[in-house]
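Here the complex is missing one protein chain, while the rest keep their positions.
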Amino acid sequence: MSARRVGREALKGFITGLMEDGRTVWGPQEFQGSVRFRPLKKNGTPVLDVPNATLSPKEVVFPPSEWMFLFSTDPGREDAFVLKEVPQEGPEQVILGIRPCDARAFQILDRVFLEQGAHEDPYYRSKRDRTLLIGLGCNTPCSTCFCHWTGGGPFHTEGLDVLMTDLGDVYLLEPVTERGRALLDALQLDEAGADEVERGKHIAEEARASMGEAKDPRRIKEKDLMALFGSPFWERAHEACVKCGVCTYLCPTCSCFDIQDEVRGACGFRGRNWDTCMFALTTLHASGHNPRPTGKERFRQRFMHKLKYFQDDFGDVMCVGCGRCVQYCPANIDIREIIEALSA
Amino acid sequence: MDTRVERIRSEAKRLLESGEVDLVIGFRKGSIPMVSRPWFVRTVEDTELLHWDGFCSLNLCNYLTKRKEKVAVVAKGCDTRSLVGHIQENQIQREQVLVLGVPCEGMLDRRALQERAEGTEILEVVESDGRVEIRGRGLERSFPRQEVLQHCCRICRHRNPVLHDRLLSAEVEEHQVERYEDVEEIDSQSPEERWAYFQNMLSPCIRCYACRNVCPHCYCTECFVDCSRPQWVGKSLDLNDVFTFHLFRAFHMAGRCTDCGSCERACPVGIPLRVLTRKLEKVVSERWGFEAGTDLEQLPPLATYRPDDPQDFIK
Partner (left out) sequence: MEQQNAQDWEPKILAFLCNWCSYAGADLAGVSRLQYPPNIRIIRIPCSGRMNPAFIAAALRNGVDGVLVSGCHPGDCHYLSGNYFARRKFTVFKELLEFMGVEEGRVHFSWVSAAEGEKFAQVVQEVTEAVKALGPARHYVKEKIEVC
């Protein structure tokens, strides 16, 4: 038996244990008007009893802004304007309470940052390698959750190192990877009883059953690319969208960034910040030409990338069904409707 | 059915049939509770989906900027005020727009409702007779409508359309509510405290610019945050840059913001941004007696001047 148990009241002790060896433990916390993943303070507790956090823990491995290079602008220096890497070391870290959809999103980001093309992204790589994921299964999926459409589920373990199940009085912890197993072993937690493992299974089945019928976006892969691209569907579909970008900033799978230089005093920085295909500036050329001149093209890009191009390239949709874009869109653009329309 | 919904549909139908307009912009029911979807109607069939409820909060004036065709728009008080701004700033011509005014009872605050559900997901909201009922798995509660209005609606002084071609229901009573309690509270603090207050308030900002993009009045071809020569403001999450973004976003709204609340609603991390724009609203009103979007004849305050404007702060 490899499953472990942590009593609800012992959660603090468990987290303290995780923090040993200098590990940073990220957990969902109230941050003014939202719930975000933040490093837990000693004796701090994560908020695990709410639905999924406002922002996914993508920001742990791919922060909204980060510096990549430094340079001196002092012309008297021999190394003036020579780029130097910002050191990428950091502590080992654990993300506690990541939901299964967001963990799958890490695998999608892996493809973009680590597998695609000839080069790995060193910034992502360094953070990703020292991060362990302890996921929390979803006992009560929201009505906006559709992880099961995209190949996941409320208790899916893909991408996780450990799966945690809330049994009420107790958290059940089941290792998924070797790293996860080693971590649990080192913490010397009590073994879970067979009945507890059984209860966990039951909760998972009930959660999945509560989610209703899944539509399969994989059908979109079979469709002709140019037909979808040129479809009159986009003319109307995009109209209500105000191109605010919230959907992409909150999306756990979106990976666009913009590189910017900044100078303070005689010190220059080159960094990257999250960006979004919803903005005209993203594709604006220096000449003034914009290959995505209107909202329609930008809107189409978002969905074609997620649902078609990414499938063609990697076999999966670039959406894990977390439902954030559906929940937070001020204009009620619902990706589920787009999936249905494109697969029809 | 709500008689307003019937009126909206029948007016839209008539306008499209008669060819008076090419397009009607209104709302339809959203795919999830607590948000209605802007709906663009060009055919008589599509008028059947037009809808009205307490979640039609998005400022529809957003969709009018630089439009070419003749368009009818379903508009509450704040939308019409923003429209006045748009007409004054030449973003659309008065003759092009047919305003289907809806006197507004205030829109409902989704976040406040969700809070009252205490962790249970709201699956349905029913509005009736000044009450709002929320329903979910094992959840059934109701509140007086007044208690769960958006903050901007609770302090709204122009619930009736200020400009309209048709009025779709009887006018509602206007209230001379106090609008600046929180602004005054901050004003009474020391600079240190105010600085700390805003640093803290802005610290969760992720620079997604949704607050800018959902505002009907943010339509510049190039936003100052996007300029790179000169780079007025750094693009990272450095709090000083975040502060600068908000300082200027608000500044650019002086005398223009109609307090529709779209920015605050769109902000995914829940920053109470309107305190900045309302501070300016207060300044503009105290100094020049101006109120944004209430008078087509009056020029926006920064587009005009009076030789005898107050200048006590100038040496």
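As written, the chains take the letters A and B, and residue 1 is the first residue of each chain.
In the analysis below, contacts are C-beta pairs under 8 Å (C-beta built on N, C-alpha and C of every residue); 3 or more make two chains touch, one makes a residue touch a chain.
What you see is a predicted model, and the numbers here were worked out from it, not measured in a lab.
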Listed residues B:Asp2, B:Glu140, B:Asp187 or B:Glu222, member touching the removed chain: B:Asp187
Which residue of B:Ala254, B:Leu273 or B:Ala292 touches the chain not shown here: B:Ala254
Contact footprint on subunit B, counting only the chain that is left out: 183, 186-187, 191-199, 224, 230, 232, 234, 238, 240-241, 243-244, 246-248, 250-251, 254-255, 276, 279-280, 283-284, 287-288, 301-302, 304-307, 309-311, 313-315
Those residues of subunit A which, in the complete complex, touch the missing chain: 70-72, 84, 264-269
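Here is the rule we go by: only the chains that are shown with their structure count from here on.
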For subunit A paired with subunit B, centre-to-centre distance based on mean C-alpha positions, whole Å: 31
Contact footprint of subunit B on subunit A as seen in their complex: 31-34, 36, 49-51, 54-55, 64-65, 67, 140, 142-144, 236, 239-240, 242-246, 249-250, 258, 260, 262, 271, 273-274, 276, 279, 281, 326-334, 336-337
Complex contacts: residues of subunit B adjacent to subunit A: 30-32, 35-40, 58, 62-63, 111, 119, 121, 123, 137, 200-201, 203-204, 206-210, 213-214, 226, 228, 231, 234-237, 262, 265-272
